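The other protein chains are all here in position, but one chain of the complex has been omitted.
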Amino acid sequence: MKIMASDIWQEIEKIREKVPLIHNITNYVVMNTTANALLAIGASPVMAHAAEEVEEMVAIAGALVINIGTLSDKWVESMFRAAREAKKRNIPIILDPVGAGATRYRTETARNLISTVPPSIIRGNASEIMALGPEKGARTKGVDSIALSHAAIDAARGLNITYGSTICVSGETDYIIDNDIIGIRNGHPMMSRVTGFGCTASALCGAFAAVNSNYAMAAAQAMAVMGIAGEIAAETAAGPGSLQTAFLDTLYCLTASDIGKHLRIKD
Amino acid sequence: MKIMASDIWQEIEKIREKVPLIHNITNYVVMNTTANALLAIGASPVMAHAAEEVEEMVAIAGALVINIGTLSDKWVESMFRAAREAKKRNIPIILDPVGAGATRYRTETARNLISTVPPSIIRGNASEIMALGPEKGARTKGVDSIALSHAAIDAARGLNITYGSTICVSGETDYIIDNDIIGIRNGHPMMSRVTGFGCTASALCGAFAAVNSNYAMAAAQAMAVMGIAGEIAAETAAGPGSLQTAFLDTLYCLTASDIGKHLRIKD
Partner (left out) sequence: MKIMASDIWQEIEKIREKVPLIHNITNYVVMNTTANALLAIGASPVMAHAAEEVEEMVAIAGALVINIGTLSDKWVESMFRAAREAKKRNIPIILDPVGAGATRYRTETARNLISTVPPSIIRGNASEIMALGPEKGARTKGVDSIALSHAAIDAARGLNITYGSTICVSGETDYIIDNDIIGIRNGHPMMSRVTGFGCTASALCGAFAAVNSNYAMAAAQAMAVMGIAGEIAAETAAGPGSLQTAFLDTLYCLTASDIGKHLRIKD
């Protein structure tokens, strides 16, 4: 599978033309910033978590993004409801297992979601993916990324083989694991000092998956766009505050030429 | 009813002098940005949603803003409690029926709120207002605005006649429907690419209604200020990220002359 700048651009144009509704059941911290990122790329975000409406909402959506960053019991129930309905309707599901490995509640919720309704794409950092893989992962200290290890890719392979999900392990290099492994080397170190960029990456995976049923490709393209927009934004940002602002501006103004110039695929 | 720049400015000065407390029961996505907009215009925002305290909180408020953007059962209960108390105390109620028409839960919650405790002002986009009007509205795709149609104004008239509420249908032209129809033509297309500007407009309606019991006038002035601040912000914004930032700066720095220069009323 080859990631081409021209294909990425074509998918962005598809998003802008179709304006897919992306249904997010996500955490409180990032609701505003991920909604803004989805609007900036050209999609239409909606946040809805009530058991009373999630099935009806997901039924009109192009993708469902589930993020366990601030979960609680009623929200977990709604995540399952929405995921089952999405699966029934063949709507792609993206799971962001924020903080898996940090507490049993997060790890088990994520594991249960994956085994009950296997997501199309799972995107997490190395420690989160390791916590979900067949081998017991290292206990993570919160939600920060730890150095990507071979263990994370092994865990990702295990998840992919068992559940068929495309796994994205994000870090300095983002790895997309499916039949192939793709490495995307875009991004900027300052991005780790802005809350919710990981969650935003998952939301963008939803936008790309809504217009492309090749989910490995969709995930790789989303991660590339994420990293490229972050890099361009970092060129002018004075710190993490202006990086967040410039990131949204860049996502909105992104051109085919920006993508062509910045895309860096790992050989 | 005539909308004059000098009157708008006078009301802003009144908000800054009285610093009315605006009690918001709103959605998670926009809590931060609407609180900031209320602070920037000179009001004092508070967010409180617990059944245990909403009646006491609204009792010290100058207006109550109810927004159903991320509702769930307990929040709905609190919305009713707060609305009843506000009505009893003659405190203006502003309702933002986010996503009405997208799911039955949202449509029915909004309809029940309107028929049980008729709001002073209802502000939504065309599809939301149509979903609440006497005629069955078109099913909306999420929360995006669709082209404003005569149907929306008809629905608004119906709501106004039945419940006495001032109805604001926002879009490229914002229509305020009460005994008259006022059209405000301010705003900038990029505003639709920032999450929560509609919700911010509703919050500003709360600030203006807190100092002016002519709710049609208050709604029209709030929509004008919203659009004017958005236009001025768009002059320097590089995209939707910086538009949000510049919007808050502009709202804070707005002058009588800015309003006079930019105000555009539809004939």
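Order of writing sets the labels: A and B. Residues in every chain begin at 1.
Assume a contact is a pair of C-beta atoms (placed from the backbone, for glycine too) under 8 Å apart; a residue touches a chain by one contact, two chains touch by 3 or more.
For clarity, every value in this text was computed on a predicted model and none was experimentally measured.
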Contacting the left-out chain in the complete assembly, out of A:G158, A:P240 or A:G260: A:P240
Among B:M31, B:I91 or B:M130, the residue in touch with the chain that has been omitted: B:M31
Hidden partner chain, touching residue among A:G69, A:G124, A:G206 or A:G227: A:G69
Sole residue of B:L21, B:A238 or B:I265 that reaches the chain not shown, by the stated touch rule: B:L21
Residues of chain B in contact with the chain not shown: 19, 21, 28, 31-32, 35-36, 39-40, 44-53, 56-57, 60-61, 74, 244-253
Residue ranges of chain A at the interface with the undisplayed chain: 27-30, 32-33, 69-73, 99, 102-106, 139, 141-144, 192-196, 237-242, 244-245
